[in-house]
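I have a structure here, written as structure tokens, and I will follow up with some questions on it.
Every protein chain of the complex appears in place save one, which is left out.
So that you can tell them apart, the chains are marked A, B and C in the order they are listed, and the count of residues begins at 1 in each.
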Amino acid sequence: MNWLLPPGASTFATEIDWLYYVILWVTGIAFVVTEVALVWFLIRYRARPGVRATHYHGNVKAEVIWTSVTAAAVLVLGLMSAGGWDRIKGRNSVPGDAIPIIVHAKQFEWQITYPGPDLQLGTADDFTVRNQLHVPVDRAVNATLTAEDAIHSFFVPAWRIKQDAVPGMRIQVWFQPTQTGQFEIACAELCGLGHYRMKGAVTVHSQEEFDRWNVNRGQLALGQ
Amino acid sequence: MPTIKSSVAGHASATGEAHTHEMSFLRKYIFSTDHKIIGIQFLIMSLVFLLAGGVLAMVIRWQLGFPGQAMPGGGVLPDTMAPDGIVLPEFYNALVTMHGTFMVFFAIMPLLVGVFGNYLIPLKIGAPDMAFPRINMASFWIAVPAGIMMIAGFVVEGGHAAAGWTSYAPLSERADLSGVSMGQILWCISLIILGLSSILGSFNYITTVINLRAPGMHWFRLPLSIWALFVTAILVLLAMPILSGAIIMLLFDQTIGTHFFGPAQGGQPLLWQHLFWFFGHPEVYILILPAMGFASDIIANGSRKPVFGYASMVFAILAIAVLGWGVWGHHMFMSGMNPTLGTSFMISTMLIAVPSAIKVFNWLGTIWLGSVRFHTPMLHAVAFVSMFIIGGLSGIFMASTPVDIYIHDTYFIVAHLHYVLFGGSLFAIFAAITYWYPKMFGRMMNPFWAKAHFVLTFVAYNFVFFPMHQLGLQGHMRRIFDPNEYEFLQHLQGLNTFISISAFVLFAAQFIFAINFIASWFVGEKAPDNPWDDNGLEWTVPSPPPHGNFATIPRVYRGPYEYSSPLVQEDFLPQNRELPPQPAGSAAHT
Amino acid sequence: MEKPKHAHPNYVGIFFFLGALTLLELGVAFLPWPKMVLILLLIFLAVWKAVLVALYYMHLRYEPNRLRLLAVAPLPLAVILVVAVTREFRW
Partner (left out) sequence: MAHATPTLEENMMDPPRGYEEGAGVYNEKLGMWVFLGSEIMFFTALIGSYIILRVAHPEAWKPPGEVLNVPLTAINTFLLICSSVTMVKAFAAIQDGNLAGLKRWLIATVIIGAGFVGVQVFEYIHLVNDGFVPSEGLYGSTFYTMTGFHGFHVTVGVICLMYVTWRAFQGKYSAADHRGVEVVGLYWHFVDLVWIILFTIVYLI
């Protein structure tokens, strides 16, 4: 078993994993310092006959120092996170050339509508596939999440992407895979009886492979 | 020195006339207006719910550790839950929902606020009783039907509420989506009633703390436990009605066809989440602030040393309470909320880490240069601090919005919340119960078995919840009936089984506590008035204290943490002990 | 201990004033002005009435400052909730 984060397969994975390890280091140091101090104080200052505790009410200077250090640390982490958040979920973060798709969640399946060969949604060559997400590698994809009944959550662990699909809302989420292969979509928001098996398969193709698949399916859709 | 008969001093307290004459058993122990009896009633009720919530957790852990296998003893469950002892997914959803609901609303919250708020506030501030004893009694007897209703949900048609303890709409409001109708309605009504009970309790606490402090007990001489309970009561008072209002709308959506949260006619599912978490985040602090207060009291006592930075401890409590109203959106980063709003919530969430960190450093500072006595309450209190450090630090991961994208709704969250709620609140509750048990029942708990319970709980607890961080990092979602459905989670089965076995040990260890609790009540060693050499006013009266608490309203001369003071021979100095006047300048700290 | 007495405020006068404000509201509500102006005006009038009730009928005017503070303490929370959540729909 991999004891840290599993391998990532999208552009977001790099950013999120890096931030995760930064926070792990910062909190790890804080953890070790405080817990070691705690245990050390408990041993060092255990009750011993004839030794009286020091009557001591505190030290303002020490408090000012650790308050400002903590505040500075969390603010820096906050600002670092703000940039990443804006690049991943910000309103204007979706690249202009992203392939538009619609991911419609319902109990308990994912219906994915592709734009067809023209890469435009709302045209005749659009087609819909259940529980199968096909995307090309190294190309941004912009998914519009909708939901039919309850709230679902579109979660692809390998891509480090998660976004709730809320009935009555159209929510944009984009991603750019960096590795070809097979991955899984999971539902991360309790959505009812079949929540635990509301999964989908992700296939990341090479660009040529995707184009072939896309044209094929688009023509099938036109033929109907 | 003023001498005021307690029976008349609190003319506003309706107990006045009840002091002298004998009361029937019913008035004395069942429909009692005595805050101590009410506190003990809440204690028994919430410990029963703690056990029930624990049983539900064991069933959950059985399913995750041994998916699809017949649960030992599960055969007694009806076929709608677990045919032949094999847990059904619909029952599983009800289990996670009710485990959360029981623990948050019926176990931890009443244990902290209902039990110790009631028991400690009048005793520690030097009042004969609450400001409104009859409303206090009503607050308990309103909570009872709420609890019964919440349990009844398991036996109604369609099973119990299964939309999570957060009851996100529209799943919670449409029976056709969740398969549950009556259970969800009972859930709603029960929580509305419980909310009323909490509000009645908290406005009583607030009034009592403001108006009935003994002479000399000015604000900066209040024990930190009372500060914490006071601020918590304010949070309950202002947050609970938001939940009640939201649940009323949810109930109307289910029953009379309104459209608040269903999108069909313009309702907003996100509105439910905003209202729920606008209540829910103050609720998180409701569940931890009193625990922090108890830990402060007990750590100062165990270290025989004044609390380090009393004033900053108070300001940290106030800062948490104020900032706590501006961070609720961090539960909703993945909900489709306005991303700009997400950024502001992230920054406010990061900032609220600061007062929590101040508290941790001050606890460490309290132990530093102390003379530590390792009595059971101290062990639990120290465990509280060390587990709260983990829970607090793991919170930073999810406060960071990009990292939260990945770990949101995974077991990382489950690990974090249990480190705060179990490692934090529950260890502090064990500390408080073992600390004030002698005062409540007049007998000591058996120290050996109390320590055995502590050690087993502490070890098993970490074996249960620490590996959950790892589950979460591998992407293991919350609230899933069977992770083996997913290929990327199949390699985690071994870890899940390990966690489950540890959980069974953890559960079994609680029976040591239960037996010790019950047995000590009858056969425990008689407790002295002040077994822990504490300075608080409650330790100056007999164990258990008589009706009306104090023979005369005490006069307070100093803060509650004057341990190892150079002014006296002993290493403690009760708040109400009058010392001969000191030469000017020598008694700087009071 | 003698209670600090104050003459009764002019309750009836305030009552007529509240009535007048209500009539004014009714008049304003149906004016052909822009919706936003009407909303602001009406809310202003409603808050004026509410403040009058709180100050005189609930005699907050004659209470200690800390009680007044306690009475208005929840209002910022109401504002925070509404302002933040409406931002969901008006980006």
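We take it that a residue touches a chain if its C-beta (ideal position, glycine included) is under 8 Å from a C-beta of that chain, and two chains touch if they have at least 3 such contacts.
This structure is a prediction, so every number in the text was calculated from the model and none was measured.
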Visible contact partners (per top-of-document touch definition) of the missing chain: B, C
Option from B:S46, B:T101, B:S139 or B:N204 whose C-beta touches the chain left out: B:N204
Of B:A131, B:A399, B:V541 or B:L573, the one touching the omitted chain in the full complex: B:A131
Option touching the unshown chain, where B:I142, B:A169, B:L229 or B:I242 are the choices: B:I242
Absent-chain interface as seen on chain C, which is shown: 1, 3, 8, 11-12, 14-15, 18-19, 22, 25-26, 28-30, 38-39, 42-43, 45-47, 49-50, 53-54, 56-58, 63-64, 66-67, 70-71, 73-75, 77-78, 81-82, 85-86, 88-90
Residues from chain B at the interface with the omitted partner, ascending: 2, 4-5, 8-13, 127, 131-132, 199, 202-204, 206-207, 210-218, 237-242, 244-246, 248-249, 252, 256-260, 265-268, 271, 274-275, 553
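Please note the rule applied: only the chains that are shown with their structure count from here on.
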Chain contact graph, described as a line, ring, star, complete graph or other shape: line
Chain A and chain B: spacing of chain centres that average the CA atoms, whole Å: 31
Inter-chain centre distance, chain B versus chain C - centres from mean C-alpha coordinates, in Å: 37
Two or more partner chains touched - positions in chain A: 91
Junction residues of chain C - those touching two or more other chains: 91
Chain C contact footprint on chain B (complex, rising order): 238, 242, 268, 270-271, 274, 278, 325-326, 329, 337-338, 340-341
Complex interface listing, chain A residues touching chain B: 1-6, 12, 15-16, 19-20, 23-24, 26-27, 30-31, 34-35, 37-38, 41-42, 45-48, 51-60, 62-63, 66-67, 70-71, 74-75, 77-78, 80-82, 84-86, 88-91, 107, 145, 149-151, 153, 155, 157-158, 160-169, 171, 183-184, 186-197, 199
Complex interface listing, chain B residues touching chain A: 89-90, 93, 96, 162-164, 168, 170-171, 174, 177-179, 263, 266-270, 303-310, 312, 334-336, 339-340, 342-343, 346-347, 350-351, 353-354, 357-358, 360-362, 364-365, 367-374, 382, 385-386, 389-390, 393-394, 396-397, 399-403, 405-406, 408-410, 470, 473-475, 477-483, 485-488, 491-492, 495, 562-566, 571, 589
